[in-house]
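On to chain A.
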Amino acid sequence: MPALPLHEAGKYVAAAYIVVFALVLIYVTIMAIRLSRIERQLSDLLEQSVEPSPEPLEDLGAQESTLV
Partner candidate 1 sequence: MPVGTAKVVGALLRKELLLELRTLESIPGMSLFAISTFVVFHFALNQTSVSGQEAAGILWVTLLFAAMLGVNRLFVADAEQGGFDGFLLAPVDRSALLLAKALALLGYLLVFELFAVPAFGLLLLGPSLAQALPGLLAVLALADVGVALIGTLVAALAVQTRARDLLGPLLALPLLIPIVIGAARASSPLLALTAAGGPSARWLVLLALYDLVFGLIAYAVFDFLLED
Partner candidate 2 sequence: MYGKHLRALSICTAVTFAVALGLVFFYAPIEADQGFVQKIFYVHVPLAIVSLCGFVLGGVLAIVHLRTRDSRWDLRAYVAIHMSLILGVGVLLTGSIWAKASWGHWWVWDEPTLVSFLIVFLLYATYQPLRFSIEDPERQARYASVFAITAGAFVPLNFAAVRMSTGYVHPRVLGDTSNLPGPMALTFVVALGAVALLYATLCTYEMTAKHTRFQLRALRRARSGELSRAGRFGF
């Protein structure tokens, strides 16, 4: 088969690279959903552990500000 002209070939090359990009993007999206679930569970845990005794709250706040 003769080589495709550039405007024809460009579509296929673009499609191939976009497919790979889209795959990585889908993976990142799935991981993002999982990350938000982890975050929600963590904040639930944090609430539970803070409720009984209010003292550690200040400590946690201090830690948070150093992290940022």
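Selection rule, in plain terms: all candidates are chains of the complex that A comes from, given by their letters.
Criterion: contacts are C-beta pairs under 8 Å (C-beta built on N, C-alpha and C of every residue); 3 or more make two chains touch, one makes a residue touch a chain; residues count from 1.
What you see is a predicted model; the values in this text were computed from it and never measured.
One candidate among 1 or 2 touches chain A in this complex; it is 2, while the rest do not.
Listed in rising order, the residues of chain A touching candidate 2 in the complex are 1, 3-6, 8-10, 12-13, 15-17, 19-20, 23-24, 27, 31, 34-35, 38, 41-42, 45, 48-49.
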